[in-house]
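In this view, the complex is presented without one of its protein chains, the others remaining in place.
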Amino acid sequence: MQAAAHTDSRAHDPHHEEPGFWRKYIFSTDHKVIGMQYGVTALLFMFFGFCLMLMMRWQLAYPGKAIPVVGKMLFHLLGADMVGKDAAGNVGVIMPDLYNSFGAMHGTIMVFLAIVPLAFGAFGNFVTPLQIGAPDMTFPRVNMVSYQFYFMGGVIMFASFFIPGGAAQSGWTSYSPLATVTAGSQHPNGQTFWILGMVCLINSSLLGAVNFITTIVQLRAKGLNWMRLPFFVWAQFVTAFLLLLAFPPLEAASVLQLMDNLLHTSFFLPTGLMVSGQVLHVSGGGSPLLWQHLFWFLGHPEVYVLILPAMGIVTEIIANNTRKPIWGYRSMVYSVMVIGFLSFIVWAHHMYLTGMGTRIATFFQTTTMMISIPSVIILTALFISLWGASIRINTPMLFALGFLPMFGIGGLTGLPLGFNASDIQLHDTYYVIAHFHYIVAPGTIFALFGGIYYWYPKMTGRFMNEFWGKVHFALSFIFMNLIFMPMFVQGLEGMSRRMYDGGASYAEGGGVTGLSKQILGLNVPISHAAFALGLAQIPFIINFFYSIKRGRKTASDNPWGATTLEWQTPTPPPHGNFLKPMEVFRGPYEYSVPGHAPDFTPQNEPDKPEPLMHGNPVRS
Amino acid sequence: MSDMHSPSVAAGAADEHSIEAARKHIRTYLIVGVALLCGTLLTVWASLIDFGSREINIALALFIASTKGFLVAGFFMHLISERKMIYAVLSFTTFFFVALMYLTLFSMAHGNIVHIR
Partner (left out) sequence: MEIPYAVKPRPDTGLYNAKLGIWLFLASEVMLFGALFSSYILLRVNAEEGTWPHHWLNIWLGMTNTFVLIISSVTVVLGWASLKMGQFKRYKFFQGITILCALVFLGIKSVEYRDKFMHYEVHLKDGRIADGHLQPAETTDKMLVLEGRFVTNHAELMEGSLHHGGEPKIEIPKDEIISMENYGPWHNTYTAIYFTLTGLHALHVIGGAIVIFAIWGPLAKVWEQDPERYTNRVEVSGLFWHFVDLVWIFLFPVLYLL
C-alpha cells in the first residue's frame, strides 16, 4: 500500500530528499503511514485473538477431545503441561490452565491489541487529520513513538505464551489475589509479562490521546468551527479524553500489582491469605477490592473507547449513503460529550456483587441508567437519519445498517446488568458475555469493517470487490447472531463464565438442579457458528489483499461523493495531505442541499451567489 | 554572541512580557518561592503540635499543602493567567480524580461493606 503518491507536495521543496525505505515505512512520522501500521498490526492481533477463541470453543463443544490439526502443533509449541491427550490417545486437548490463559489473552488481545488500536490508532490516525484539514498530527514523532510502544506491548503479550508457565491466566481483568498467587512463584511469569505489556499499551494510548486532542483543538482548518466537525472527529475527540484520564489509574494499579508479584508487597493481598492450605508469607494489610476499583475505573471508560469511534464511522457512512444530513447532529454531539463525562462515574456496576453497601450501589446504578440516555439518543438519531432517505446499498452501508440493531440489542441487554437487583442473577454468566459481544462484535467490528470498505478507495485508489463484500457481511451477520443470541439463554439459566468444561460440572442430574441438557447442548451449535464465522472472514481477507492491485479503480478522488475533507485530497494523500490550505464554509453533512445541482456539497466549497428567482433571493 | 539576540527576542516573543513586565514577574516568583519555603517550615512545625485529634493535623497539613500547590500552579505554572481550554481540561481532571478517590473510599468504608452473617 503506497503512502506517498507521485503528487508529493514535497516535490517542489528542493531541500527535501525522498526518505529511504526505513524512514518511509518503518520509522515514519506520517500519520497515514502510522495509521496503516496500527491497522495491519491490529488486524493481525484480531486474527490471533479470534483463533484463541476458536480453540476455546472447540473445548466447550467437545470437552476433552483433541483439536484436529492444530492440536499437535499446540503440543509441540507449548508442551505437555498445557496440552494433553484425549481418551483415544490423540495429543491436542487444551488443559484447564491453557484454557484459562486463552480466555484471559483473548480478552486482553481483542480489547487492547485489536479493537482500540484499530478504532482509535488506525482509523483515528489516518482519518482525523484529513477530516480537519490538517497536514499531520501536532506531534508526528510522538505519534511514531506511540505506535512503537503499542508494538512492544504486543510483542510482550505474544511472547508470554512461550515462557514457562505460559501466558496470563487470571482473566483480562487480572483480579488480585489470583493474579499474584497463580503460577506459583516462577518469575517472570505470564502475569508479569501481562503487566509489562499493559504498561507499554497504556503509555501508547496516553501519548496518542495527547496527540489527538491537541491536533483536533489546534489544527482545525480555517472556518472549521466545533459545530462543523464531522461526528467522527467528535467521537475520536471524546475517546481521546477517556484514554487520557482513565488509563493512568490502571497504570498505577499495574505498578502496584507488579510489585505484589515481584517484590512481595501486599497492596492487594489481604491479611491471612491462604494459598494451597498455607498462609502466604507476605505482610498483608492490602485490599483486593482496591485493584477492582482501580481496574474498573479504566475498564468502564474503556468500553466507551471501544464503541465511540465505531459510532463515528457509522455516522459518516450513513450520512454518505442516505444523501441527507444526519438528523440531530447537535444532539449527537452533546450526547457524546455527556457519555464521555458520565462514563467516569459508573464503574462500580462491574462490582455489584462485591458487598458494597446499598447506598453506593444505588449511586452507581443511577449513573449507569443515566448513561443509557445519550447512547439511545445517538442510536435514535442515526435511525431517524434513515427516514425519507434514498438509501444507497453498498458494502459499507450494509455494515453500518447492521450495526444499528445489533448495537441496539447489545445496549438494551445491558440494562438488566445495570440494575443491581437483576445483576445478582446475571453477573458473571454467559448473559454478560453475550451482552458485551453484541456491542463489540456485530457492533464495533461491523463498524470497523464498514470503515475499511469505505476508506479503502481513499487509501489505495481502488474499490474492494462489492459482491464478496456483501457475502462477507451477510455471513458474518448470520453467524455472529447464531453465536451470541443463544448465550443470552445460557446466561439466564445461570451458566457461569470462564468454565473450562462448558458447564458440565454444574449439569442437573441425580436430584440436583443445575444446567439443563438443552442449555449445555447449545455449546455445540454456538461453536459451529464460531467456526463458520471464521470461514466467513476468508473472502474478506482475500478481497482485502487482492483489491490492492486488482480492485476496480476509482474514477475520482471522491468516489462516494462525500462532503468531508478527507475526500478533497489526491489519492492516496501525499505527505502533507492537501495541495492547498483548506478553508471550510459549511457543515459536515450538506447532502442534497436545495438549490445545489449535485446531491452533495463538500465542506470546503465556498458559498456561490445564487441567481435571483421570482424576485426572491435564494439562500445557498 | 547569543545575547545579541535579546532585542529581536524581546520584540518578536509572543508577549505578555516586555522587559518591565518581566521584572515584575521575577519579583513575584521570588516572593512565591519564599512563601513556599516558609510554608514548608510551617507544615513541619504544625505537624509536631498535638491538637488532640489526628484529624486536625491531617486537615491542617493538607490545607497548607494545597495552598503551596496553588501557589506553584498559579504563579510558577502561570495557571492564573492561562487560557480557558487549559482550565477546562484541569477542571474535568480534578472532578474525575475526586470522584475516583471519594467513591472508592466510600465503597470500601467499613460502614458500607455488607457483612454476611
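Each chain carries a letter (A and B) given by its place in the written order, and its residues are counted from 1.
What we mean here is this: a contact is a pair of C-beta atoms (placed from the backbone, for glycine too) under 8 Å apart; a residue touches a chain by one contact, two chains touch by 3 or more.
Computed from a predicted model, the values in this text were never measured in an experiment.
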| item | value |
| --- | --- |
| Contact set of the excluded chain (shown chains only) | A, B |
| Touching residue (missing chain; options A:163, A:252 or A:338) | A:252 |
| For subunit B, the residues touching the chain missing from this view | 2-3, 5-10, 12-15, 17, 19, 22, 25-26, 29-30, 32-33, 36-37, 40-41, 43-44, 47-48, 57-58, 61-62, 64-65, 68-69, 72-73, 76-77, 83, 85-86, 89-90, 92-94, 96-97, 100-101, 104-105, 108-110 |
| Chain not shown, touching residues in subunit A | 9-10, 134-136, 138-140, 142, 206, 209-211, 213-214, 217-219, 244-249, 251-253, 255-256, 259, 263-267, 271, 282-283, 285-287, 290, 294, 297, 575-576 |
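Everything that follows uses one rule, which is that only the chains that are shown with their structure count from here on.
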| item | value |
| --- | --- |
| Centre distance in Å when subunit A and subunit B are each reduced to the mean of their C-alpha atoms | 37 |
| Complex interface listing, subunit A residues touching subunit B | 217, 241, 245-246, 249, 287, 289-290, 293-294, 297, 341, 344-345, 348, 351, 355-357, 359-360, 363-364 |
| Contact set on subunit B toward subunit A in their complex | 85, 92-93, 96, 99-100, 103-104, 106-108, 111-116 |
